[in-house]
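Removed from the display is one protein chain of the complex; every other protein chain stays in position.
In order of appearance the chains are A and B, and numbering begins at 1 in each one.
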Amino acid sequence: MIKSYKARRVLANTFIYILLGGLGLIWISPLAYLVMHSFRGGKAELATTIIPQEWTLDNYAKVFNPPDPNVINFPQWFLNTFIIAIFSCMISTLAVLMVSYAFSRLRFKARKPLINVGMILGMFPGFMTMIAIYYLMKAMGLISMPKVALIICYSAGAGLGYQISKGFFDTIPRALDEAATIDGATRNQIFWKIILPMSKPILVYTVLTSFIGPWTDFILAKIIVGAQGPEHYTVAIGLQKLVGQEYKAQHFREFLAGSVIVAVPITALFLFMQRYYVEGVTAGGVKG
Amino acid sequence: MKFIDYVQLNPFQKFWYNFKNFFIALPGNLKKFFCAIGRFFKKLFVGIGKGVAGYFTRFVKGDWATKLSYIIMGFGNMMKGQIIKGCLFLAVEVAFIAFMIGFGADKIYNLGFFNNGKIGFIEKGQWTRNAVTGAREYTKADDSMQLLLYGVMTLIIIAVFLVVYFASTKAAYKVQQQVAAGEKPQTFNEEIRQFGDEKFHITLLAFPCLTISIFTIMPLLFMILIAFTNYTQTTPFFQWVGLQTFADVFQTTGGASKGETFIELTKWTLIWAVFATVLNYILGMVVALMINKKGIKLKALWRTLFVVTVAVPQFVSLLLMQQMLEGNQFGAINQMLEAFGWLPVKDGAVQYFDFLGNANKWIPRITVIVVNIWVGIPYTILITSGILMNIPADLYESATIDGAGPVKSFFSITLPYMLFVTTPYLITSFIGNINNFNVIYLLVGEQNSIDLHNAGYTDLLVTWLFRMSTSTGEYNLAAAVGILVFIVCATVSLMTFNLTKSAKNEEEFS
Partner (left out) sequence: MKKFLALLLAVLMLGSILVACGGNDNKGGSSSSGGSGGSSDDGDPFHGEDNIKLLVWAADKAIDVTKELCDEFKAKYPDKKIDITVQVQGEGDAAAQVLNDPEAAADVFSFACDQLTRLMNRETLAPVFEKDDVVARNSEASVAAATVGDELYAFPETGDNGYYLVYDKSVVSDEDAKTLEGIFEACRKAGRKFVLDAGNGFFACLFPFTGGLSLEGIDEDGTQKFNDYDEEKIVDTLVAFSKLFHDYSDIFLSSEATKISTGMAANPRIVAAGVDGSWNAAAVADALGDDFGAAKLPTINVNGTDEQIVSMHGYKLIGVNNSSKFPEASQLLADFLTDEEAQLKRAEVLSWGPSNTNAVKDKAVTDNVALSAILDQSQYSVPQVNITDTFWSPMGTLGNDLWKKDQNRDQLKAEFEKTIANIKDE
């Protein structure tokens, strides 16, 4: 009996290993394809075979040290995006934490209505407002300062992403706050000295998601930065340009190489922080 | 059924019980939903009425300083020693009046109240010659877009000012009462200090609320207004047209009419949202269970394999997917199928499979759903892994003893438990899928079908909206569709959200 149970378990586990292996292969294959073809040599710009026939580092060389900065100015784009990501991530994180803390721990008359407003705003498709945001930025004279405009774009609405971290704060026992209040701490002090230090997972989660945003958005960014020269682009706009009709026949491999360069640090960051990310999102996702 | 009966049910029955109840309760909940809307408006109007009544009562009961505060804001506070507060009120009033004279009044005037609903006055630009220099000069048509934006801003400022104005009359009366009761009016410093404690929520929320109001709510209001104009980016000058735009969306005459397209795309959007949400949820959970199963080694490796896909920007990964799925010998997947000899051969020519082609409307639709599984499962794994570990192990053990296989225990234990805990997440991801632009647009691009107006069979309402604004500049239609998408989302989520236990028992867990 015991033996057969064991045998069954081994069989089940083998089956799961095979399944996981197969699925893992499927999941990783587009990324493997991306990396492989970013090293592809030869004359053909697009892929003609699954495994490249020739290998080269030229694509990366052309990305790091672009022969014509009017077409590809990757180092500059990378720097732009990095600056935008850093600032918008700091502002967004602060905003998210403030909003979610207020909604989770404090009780005031406008709380429920504000939560509802937040939910309602999330239901409108974001693209609807992009042209209006452009006009608004123009009215504020920010179009000629595309970095500032983009930082504002990415962080202004960040407070609306409070759900997950509100869920996280909800799981911290309220007895802590009460004890601190009895000891004479103000709510301001409770926020900074007690709650924040306990919030590492959700902090990491928020920082990570808001840091990644600017690297992947190419629609709003294009509208805001469009009228400026390529030296103001973010990586997403720049790379997206390379797969447009005018450029694809000559620059597709540079697009792949650039994409790998963008993906690697984000992936590393993500894997490094994965534990906190999971903790934060689990706690927050349940309560939402 | 009493609670005691409910607790004794096995999880499987519990799930069905809840499931059944959801649909039984649906009509009642719809009624409740509409009643709630009614109540909301009732409350709103009563509130406004009370506010106005209070405004006059306070005027009658106020002393001369309070009365004067109705014209000179902050006067009452200043007279009673709250100098800084009073000055701030006064500064707001002065700033507002200066703003209205210098800028605002003109913007309101331009909004179309005085020109048959036309926003602005100069309808067409004109070139003239300067009489002195002979140089040509251009008189521009009024840019209605800009005028409308300024008009909306001005209206918002007026609204904000009115709120401050009411608050100031209230403050003046309050300080009058305090003095009358022999209390000492609060000093400015004391009031400031409150923002660190009792009024800490104001300190926390002020900045985010401000930015959200300016950069999210105002553009939204503005675009909602655009839906009631004939703005199509092809003319700088436009006017109010009432509900005409919505009538256009539903118009069903002609070849590929917008009305039919709207209905077709709405159906597909809902089908897509259901499949995308449910499949990602269930399959993601299955994978997470496999990874977390006792005895499976290299858990970190397996999880990483799936999770790295989250970190690669979608405009890269989906574009590559598109290339891999191409319906000819350039597509990697077709190359692979060909190498395995799995493709049909007709007249000596290999028939490549067109995954994203639009000859048949269901093939590309199934493809995008499958690709979306690739996109979505890693997220589900991230979210559910932790929760799955929390399911008490003895539940499974007793199920195994009762002879339940893995499939049965998944449906009778795991799924009901998870549904119970993660309903808010499910609703959010359902809404997210209705608005899921990336997967469709980046994967399929701009396909078209002969029966649809500027859309293909895989287009969701949200990609249709995007295409209308970029390719043909029909911003008014896009805005109208956006409002309709909102209505769909709001209905779905309000119907379900009111029912979820986790929403109701928010306080219980804390």
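Keep in mind that, in the parts below, contacts are C-beta pairs under 8 Å (C-beta built on N, C-alpha and C of every residue); 3 or more make two chains touch, one makes a residue touch a chain.
Since this is a predicted model, take the numbers as computed values, not measurements.
Touching the chain that is not shown, out of B:171, B:265, B:318 or B:494: B:171 (per the contact rule at the top).
Here the missing chain is touched by one residue of B:78, B:92 or B:442, and it is B:92.
The residue from A:26, A:51 or A:139 that touches the chain not shown here is A:139.
Of the options B:29, B:115, B:187 or B:233, the residue whose C-beta touches the omitted chain is B:233. With the whole complex as reference, residues 42-46, 48-49, 53, 68, 70-71, 131, 134, 136, 138-141, 143-144, 223, 226-230, 241, 244-246, 248-250, 252 of chain A touch the missing chain. Remark: the residues of chain B touching the chain excluded from display are 85, 88, 92, 95-96, 99, 102-104, 122, 124-125, 127, 130, 132-142, 146, 150, 153-154, 156-157, 160-161, 163-164, 167, 171, 191, 195, 199, 202, 205-206, 209-210, 213-214, 233-236, 253-256, 326, 328-330, 347-350, 354, 357-359, 446-450, 453-454, 470-473.
Please note the rule applied: only the chains that are shown with their structure count from here on.
Inter-chain spacing, taken between the CA centroids of chain A and chain B, is 19 Å. Chain B contributes residues 145-146, 149-150, 153, 196-198, 200-201, 203-205, 207-209, 211-212, 214-220, 222-223, 226, 287, 290-291, 293, 295-296, 302-317, 319-321, 323-324, 330, 332, 335-336, 374, 377-378, 382-387, 406, 421-422, 424-425, 428, 431, 435, 437, 461-462, 465-466, 469, 475, 478-479, 482, 485-486, 489-490, 493, 502, 506, 509-510 to its touches with chain A in the complex. For chain A in complex with chain B, the residues that touch the partner chain are 9, 12-13, 16-17, 19-20, 23-24, 26-28, 30-31, 33-34, 46-50, 95, 98-99, 101-102, 106, 108, 111, 114, 119-133, 135-136, 139, 152-153, 155-160, 163, 167, 170-171, 173-174, 186-188, 191, 212, 215-216, 218-219, 236, 239-240, 243, 259, 262-263, 266-267, 269-271, 274, 277-279, 281-283, 285-288.
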